[in-house]
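One protein chain is absent from this view; the other protein chains keep their places.
Letters A, B and C mark the chains as written, and numbering starts fresh at 1 in each.
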């Protein structure tokens, strides 16, 4: 009988969580994502800003150590020999920076939900905090974790579609078609509240995902944008629909549509990229497929794990083609790559990953800021630094 | 034995054609469309501006009377007892007005391909010519002839999706991804030549279809637009890709994308409309289907002739559900409605149809003009009268 | 001015029709199909077995010569100098043979709807009648006229999928889910009446199409079948659902499902063929597409007119890719090929076409007969000659 158990225990990274108490959607997603590949063990949390709720949530999860606030958590975990090595921050946006700072300055790695912060000012402070910390910072633009998104990026890099001319990215949803924020839905409340969400509504919540995805796949930097934002639902204080024109370095042009008032769309993030030699199309709701349309040849449907799918997809794939992987698996890929990074960091090594980080987070906040500015000036073009 | 034949002959409307000689794509389409429901008989033509080609084309078609130019044709047909009652004009854009004028002023009905003309100035003259003529004028925005487009329009009118907020319309193609105009392709040559096509490239050729379709289904008038046009193919003189923001009366917002350089897209006109109570989605390449997504209910797929399809679709449908009708049938619906109009006109009656006409043609030319103006001013908003 | 008109008149083949009066679905389809490519002119008809209805229908169509019965029509048309050259027989099945015989023996070409007859005995007589006639006989298994069906056949022939192992063909509909035959629907009445339809219900009406399509594409002859037929609707006298196992020459195996009681299926004929090197899939409701799945390569979607589509499809295609052709165009392809045959026959030439004829008709009746026999013996294997 081989007893490898203690070694294994050692291998699971000790993880904490800020936010993610009962009722929160994204906290549970992070926990499953962290667990899926068996690389993390959640051992501590400040799961809510309301102490009673924090405790109840921790108990429900069977969590070892529960804290009433993230600052106490950071302090005390930093002092423990078996303290957390990394923390997931899954609060509303306005708390991201204050929470992350506490952990970063104590050398605890941060895995933070998007968008980076609620304000561009906070985002810049976050960037400084990351710069001055020895710890790692990962931003969960989870859609970049999908195998076929990786595949698309790899194909663009390899020249499969030639020089990119046109980027079409859209992210429609329908869950805010009516005023859910007045109907007691927590998720809707903070997302439509400028104090907690920031200056962007749909554009911050999902527009940043779309913007990030387009950049991730194409490798292109957006230089300017013109945005026409609108709050269609009466009384809503933040945009629930955005129409955005983009100009990328090198001359490519883009359109980005994000909406939370488009009935029939659940989570319909979709990216299409066209170059002078071909096109690529990927849709989040059918994530195991990637269309490749080389000019002058039949359309090709590449499947995760199937013929035509390369190394970049294989690295983040677990099961054979035809066995659909989904949202949680894509999200888990970020956690598993974060685990690789953290383990490398233990021994002073660095490794290459495609993980989104502080740079992407800052770019996302600049995107939101530029959208809001542009829209206030009747869709005037705004430079993205 | 009943001999109804002569009566029948009498019933077929005598049709002429200008343009549409060998090599032309759209001329053949018009001829099939005119013939499909047995309401027209093509008896005369000036099928090409090159006399030899005109004659050869007429001979190939077995056409009764062939003319070397449209003016002679208009004059002589107007004098015949059995002269044409209507003419189809299917030349490149820059000829539309000059040709139509000759027939209109002689009281011969005109069925004209889109866009209306090559210039806004010509469009306005055309409008005057129509106004001063007793003859009918039909513009073949053929996509409005599809049954499920009619269905969508009827559903919007009936309130099925509530107040419209968002319009997403796109029309990507890929046939001009490379410089076909330099490779001897006639269709490409004139479409990329400002002298024959007008100031708009993709925006005129297909953008006008998309713009018209959105207006037809929603019943909304666009008030302003901002356009970012681009000619991606080196040396091309007209836009081959257009990104356009739209603002409709009543507050709805839209995006329109047209492209002829998007590999993998053949003729992918698609319209999505979202109101506060639901959404509709229709795609030209799968024209017998219409998605209806009422808020808070399962998505519904309405099929031509199937449950949920109403009178507006049934009126322009020939065969049962599951037996796909296509592009030619949709096009034929315009001809058949034109035949109804023409027959009514014979007896001084007027009837209601949904046929696009001079107003739509003028709106399309204003759209092209505004797009070009806006794009030259860095996507500045331009009013559409 | 060139006067090519008379020549043109000459070129249109003079066509008669038996059956196809008001209310009939398929008669109208044949008329459009005959007209679409301008190769026929319908000049005579015995449109109904009820004289009043025959006359009224002829008058509604503006038909030149209307007869009260097909025998009189055959006799008198054969005597006219300008008599019909071909006749379309679009009656219920039990009339096919009696009608066809009259025209065949007078040298008038016959275009006959499927299935060939209502009984195998009649089918054999029909085969003799064709054999003894100098006239042509075309059976409208119209699905073989679709461009992408031709493409599939060409690819199989060229070895694109290797040696065929498995054939999956299905043809579900839902229009007889309830007892429409008792509700006054003419189409349902005769199709569920053994006296008019024959021994097969669904298996005759649509199973024969599926069987024919599989043979057309694969080029394989079915040797044996085992059938489990069922009449699900209470009181129905003919099968409305059939499950059939097939064994083809050379060792390929097949399954054929036909049903008229499968809610949600309108006209969902679909064929899948798998060889040792790849697969092909085609669906009638999306007829412009063909999936080709070469083993070990990405799936390919071939579109009518697009890259990868070859000569066989191009020959029966009218408009560019992305402009959907449908059921009527596919049907028209048979008429146009029939016109080619007829014109060749005028001058004593023969040409090769892929038109289904008497051999296919006989095979279809043997299929129906074998299905019924097998089913009565508890799905025992029955040889197909």
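The definition used in the following text is that a contact is a pair of C-beta atoms (placed from the backbone, for glycine too) under 8 Å apart; a residue touches a chain by one contact, two chains touch by 3 or more.
What you see is a predicted model, and the numbers here were worked out from it, not measured in a lab.
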{"item": "Contact with the hidden chain (one of A:23, A:249 or A:285)", "value": "A:285"}
{"item": "Hidden-chain contact residue, picked from the options C:25, C:190 or C:381", "value": "C:381"}
{"item": "Among A:48, A:66 or A:366, residue touching the chain not depicted", "value": "A:66"}
{"item": "Footprint left on chain C by the chain that the document does not show", "value": "161, 165-166, 168, 170, 174, 177-178, 226, 228, 230, 232, 241, 243, 245, 247, 253-255, 257, 259, 261-265, 272, 274-279, 281, 291, 293-295, 299, 378-379, 381"}
{"item": "On chain B, residues whose C-beta touches the chain left out of the figure", "value": "292, 296-303, 306-308"}
{"item": "Contact set of chain A toward the excluded chain (per top definition)", "value": "1-5, 7-9, 11, 25, 28-29, 31-32, 35-38, 43, 55, 58-59, 61-67, 76, 173, 175, 265-268, 284-288, 303, 305-306, 318-329"}
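In this text, only the chains that are shown with their structure count from here on.
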{"item": "Chain copies touching (chain A, chain B) - same or different residues, decided at half shared", "value": "same"}
{"item": "Intercentroid distance (Cα basis), chain B paired with chain A, Å", "value": "44"}
{"item": "Touching two or more other chains - residue numbers and ranges from chain B", "value": "265"}
